[in-house]
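Worksheet for the structure shown next.
Missing here: one protein chain of the complex. Every other protein chain is in place.
Each chain carries a letter (A and B) given by its place in the written order, and its residues are counted from 1.
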Amino acid sequence: MRNTQATQLLFELAKPGRRANMLPPSDVPTTPTEKLYPSGALRHEPLELPELSEGDVARHFTNLSSLNMSVDTHFYPLGSCTMKYNPKRNERLANLPGIVDLHPLQPDESAQGMLELLYELQSYFAEISGLPAVSLQPAAGAHGELTALMAAAAYFRDLGQTRTKVLIPDSAHGTNPASASMVGFQSITIRSRADGSVDMDDLRSKVDEQTAVFMITNPSTLGLFEKQIDQIAERIHSVGGLIYLDGANMNAILGIARPGDFGADMMHYNPHKTFSGPHGGGGPGAGPICVRDFLEPYLPVPRVTKVGEAYRMDADYPKAIGRVHGFHGNIGVLVRTYCYIRAYGGKGLRNVSEQAVLNANYMLARIRPLLPVPLGERCMHEFVASASKLKKERGITAMDIAKRLLDYGFHAPTVYFPLTVPEAMMMEPTETESKETLDAFVDALEQILSEDADTLHAAPTSTPISRPDEVRAARKPVMRWTATP
Amino acid sequence: MQPEQLKYNPSHEWVGVTESGGEKIAVIGITDFALEQLTDLVYMALPKVGTKVTAGTEFGEVESVKAVSPLYSPVDGEVVEVHDGLADQLEQLAADPFGDGWMIKVKLADDAKLDGLLDYAAYKQQCANS
Partner (left out) sequence: MAYLFNTSEDISAMLATIGAASIDELFAPIPSHLRLTKPLAIPAALSELELTRRMGELAGRNTGVEQAVCFLGGGAYDHFIPAVVDSLASRGEFYTSYTPYQPEVSQGNLQVMFEYETLICQLTGMDVSNASLYDGATAMIEAVLLAMASSPNRSRVVVPDSLHPHYRQVLETYLQWTQFELQTVACPDGVLPGDAWSAALDDSVGCVVLSQPNFFGIVEDLAPAARAAREAGAVVVGVCDMISLGLLASPAQWGADIVVGEGQVLGNPLQYGGPYLGILACRENFVRRIPGRIAGQTEDRQGHRCWVLTLQTREQHIRRDKATSNICTNQGLFALRAAIYLALQGPQGLRETAEHCSWKTDYLRQSLQGHERFTVRFEGSAWRELVVQDRAGDVAGVLEHCRQQGVLAGLALGRWYPELDDCWLVAVTEKRTRDELDQLINRLNAVPQSSDLAHA
């Protein structure tokens, strides 16, 4: 029952003369704009935008939405992305008048409630991380990495030290090395051992006085807690370097272990993951960072402070790296984060991680007999299975399984990441799924593995489209609609 | 060119040397094995004529949908010719990697470097082991 008419492109649905949005007649004199502006600055050709009625627009986008899988409609065990339920109350509360309609530059006196919320949120972030100083400004996890690396660079500059290297394990997200490059650091890859932990010999051979920062994701992208973290931290600190914790996987350790207690000097959160964002079809995220007190002077400005009983947006920090965002960061996401944290409270947050880890281990226990999980009998909040053996024996790849899962009404796990596991399938159930859902997923997987290879190669067959030709898309890219193709 | 007569980088670039007007000219491309590993190529970046290249450093790159692979020069010298239009006909590269799929020609600065490269047998052995 797909409505193919309404899901044509906007530009194909358009018809000259259709109108949707209308303004009231002007209540001030309508001086011709030619008299107001230099001719060279004015548009002389008609603007090429589609012309549609409101009904066209509503039906078009409603139908498009039905072509997506989402957390609201499907189990979405996309590893590393923490696709948990996004509470409806957060949407309502973040859209309250007095919250959603605040201008970023309005006087502090007229935004005391918002500033109080942000100030409290800073204290929650500090408490959960064990790192006392917070900046809410970074707009995404990668932006938080970049901001913290800048703060670290400013700290070393202040000490009169030139440090050039950032060390990063081979299983890390690509954003880590990319962020390091943007701050002028050289990325050095540290090998993982067969069990997924950092190869300490490799680390020792690469740490020296040039080491600025060691970036680590802990729990790692393999879903394992790096037990040597305190030894790593000791080694890095002994040469004067800093530990950065990529907080992508905080959902496993809320209230259980704190980065500041296990050696990290700085970290970011991904509130769209850990604190139920939501993900918005690719964003927005947010990337607040927490750092140790000696790094506080370098955090970006402005920052939320409290003077007496009054809250302020304060830009008066002479050693600050500057500003990293047009305004104060992704406040709308942070408001939802605040609501989420308040709905759970301190004890509840610990329970979130306990249930997330329970769900992941349950799934792992049920999947291990079906697919090899190369690293670990147990996991934290996620684990990585491998289709490597299946590929050799039956020509079935991780991609084939992923695609067939779609036919069974499940979103696929993350595939081909981390790069260190061949034919990787990274699964993260999150805490907001029931045992019944996890069972149904594993049953589907079992069924799929009993199907013949051709069925899997042909999958998916029940989705709005079959597998798209990505080679064609990349060879001769078509990145916009044009009237004459 | 005959694969048996070429020299190879361990990183899968081949090089064949011809003479032209008393100059030694190295013709450079990538092997059929590399192309198979990379899967369908979607993009290629090659240097401009006049670019200096040195053995072991990047002179360009090829991309598949999900991977980027740098191209490493097997020799030292200056680029004197670039295969025009190859980037728009990546099928040609796949169809004949050792012939019509050549990428650049380099005026050799030092042909002694060629001795450090793999010969056909050694390269085949490397591929078989990988």
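One rule holds for everything that comes next: a residue touches a chain if its C-beta (ideal position, glycine included) is under 8 Å from a C-beta of that chain, and two chains touch if they have at least 3 such contacts.
As the structure is a computational prediction, the values presented were derived from the model and not from experiment.
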Next on the checklist: Among A:131, A:148, A:190 or A:253, exactly one should touch the missing chain; which is it?
Outcome noted: A:253
Checklist outcome for this item: Per the whole complex, from A:203, A:250, A:291 or A:331 the residue touching the absent chain is A:331
Checklist entry - Can you list where subunit B touches the absent chain? => result 43, 45, 63-68
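The criterion applied here is as follows: only the chains that are shown with their structure count from here on.
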Checklist entry - Where the centres are mean C-alpha positions, what is the separation of subunit A from subunit B, in Å? => result 39
Checklist entry - Contact residues on subunit B for subunit A in the complex? => result 40, 42-43, 63-66, 90
Checklist outcome for this item: Listed in rising order, the residues of subunit A that touch subunit B in the complex are 416, 470-471, 474-475
